[in-house]
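Of the protein chains in this complex, all but one are displayed in their positions.
To keep things simple, chains are lettered A and B as they appear, and every chain counts its residues starting from 1.
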Amino acid sequence: MTGIPAEGHAVVVGASLAGLRGAEALRRAGFAGRLTLIGDEPHRPYDRPPLSKAVLTGDIAPEATSLPNLHALDAEWRLGVAAIGLDREAREVRLADGASLSYDRLLIATGSRARSWPNPAEAGLAGIHTLRGRDDAAALRRALDAGPKRVLIIGAGFIGCEVAASCRALDRAVTLIDPGPAPLARILGQPVGEIVAALHRALGVDLRSRTKVARLEGDASGRVVRAILEDGGTVETDLVVVALGAVRNTKWLSGSGLDAGPDGVLCDGAGYVLDAEGRPDRAIAAAGDVARFPHPLYDGRPVALEHWGHAVAQGDHAGRLLAGAETGAAYAEMPAFWSSQGGVTIKSVGLTEGADAMVFAQGTPKEGRFVVVYGAKGRCIAALSFDSGRWLPAYAEQIAARAPFPPIRVGVDLHGLAVLPPGFPEERTSS
Amino acid sequence: MPDLPPPPTGSPLRVTVDLNRCQAYAQCCYAAPEHFVLHGREALFYDPAPSASDRLAIERARVSCPVQAIRVEDPERQGR
Partner (left out) sequence: MKAGRLFEAVKDEANRADPYPLYARLRETPVSRQDDGTYVVSTHAAITSLLHDPRISSETLPPSERPRTGNPLSDWIVNPVKDHLTNTHRPFIFRDPPDHDRLRMAVMGQFTHQRVHAMRGRSHDLVADLLDKQRDASRLDLVCDVAYPLPVTVICEMLGVPPEDEPQFHGWATQLASALEPDNLGNAEARAKNITTFDEISTYMRGLIKEKRRHPQDDMLSGMSGESGKNGGAGMGEVDLIATAILLLVAGHETTVNLIANSMLALVRHPDILARLAGESDLAPRLIEEMLRYDPPVHFRTRTALSAIDIAGTTIPEGADIVLLLASGNRDPAVFRDPDRFDPDRPNIRHFGFGGGLHYCAGAPLARFEAEAALVALAQRLVHPRLIDDPPPYRSGAALRGPMHLRLAIDGVAPRR
């Protein structure tokens, strides 16, 4: 592995969680050269998980989400200016303000953005929001403060569900619409989705599964007033949150020769980006949402993970890689995420994609606290907890060991271990 | 271009909690109840920007976390 020149310039594109932790790792690993962080937003790196929860409910201010620096960075910051191009030949990043920055090592951490409502005319109506950044959260918070008649949330993934729960905490009327059979069913399967559905109904959410919004209508002033559903129904609404998932920010990489697209930029196991011919560029690593990489736990299938812990761990890995402090071992952090909705904490380890079986393990849905374990081809691949997070480390170990499914047959608080189909909806696509 | 300007005196601390790691032991909620609260059984809500005058309570929360999930940046005591 080539060491970084002593006077080198490391550039981090994306002043995000992954970018910040990557920059810190570079420094911690001893990189003493110039370090520049580029961010398209005017803000210092901030934490996203509170945006759909405590920021929306007004418990914390949007600007309070700035992230701690865990290590003195001694960096130059180019905030409020996006990277718009990458010339690998010249080793230059082009910026939206016309400047170019040359680099010796580059960390791509541009993350993803919210998928917008597909009809541009409708998406332009006043009262239509997405939630990804701090400014989005501040705008949505103001809109919720203004006392909307009814909030319509399109998409019952994690963001949609968390926003719905936050709106109910504010006592706003909420309709949550999703084409799937139940909220989160695409990721957690239908049996768990039904439990999430019950949770939201108990919170007072008007949940409409198995239907889609066909179009959004505005009034003469251009403000959204209703949604027409595919099943013929209508929802009168003056505040719409489009929560249809994320698109990776890779447009600036077009023309760079890297294997980049809407699913992310492809990396090798070590974390270097790959060009269209599959050759690694050892001057460039990627981390966080934007990085598609082969996960050793899942037979090398390329995945791009939108998880907070992954941004931290892969950012750290990529920083050390670029500083020459990595041994070249594959990045293999166990995927993990959490969500909290209506006072319930959902946590997961592993990846459920491809699961062909599941069991309820510790606890019971009736008590509101339980563990679910997912299997594929006889192996344990993922586990999920509702308010039972202290059991998850044991299952994480079983997943890491590729233990047979179900991994634990006799233990505390187990009730029968009936193996069920996980019930993923048919239209489930890889992400 | 220089580093970000140093934060003004009296600026808040910066706190994050790794909620993957958090197992709701709630030690922080006893150490600094104004800044850490459990909603339900496991959902930890925390103040990411507590006042620097609460430094000792935040320190108690940070060190007492059994899984060491709490990270604090103290603008006036860099390098910790």
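Operating definition for what follows: a contact is a pair of C-beta atoms (placed from the backbone, for glycine too) under 8 Å apart; a residue touches a chain by one contact, two chains touch by 3 or more.
Given the structure is predicted, the values throughout are model-derived calculations rather than measurements.
Here one chain is not drawn; of A:337, A:360 or A:391, the residue touching it is A:391. Touch with the chain omitted from the figure is made, among A:14, A:335 or A:363, by A:363. In the full complex, the hidden chain is touched by chain A at residues 361-363, 367, 369, 390-394, 397, 408-414. For chain B, the residues touching the chain absent from view are 25-27, 29-31, 33, 56, 59-60, 63-64, 66-68.
Convention: only the chains that are shown with their structure count from here on.
Mean C-alpha positions place chain A and chain B at a centre distance of 23 Å. For chain B in complex with chain A, the touching residues are 1-4, 12, 14-16, 18-24, 39-43, 45, 47-49, 71-73, 78-79. Chain A contributes residues 36, 44, 47, 49-50, 53-54, 59-61, 64-70, 72-78, 307-309, 312, 336-338, 340, 342-345, 347, 369, 387, 389-390 to its touches with chain B in the complex.
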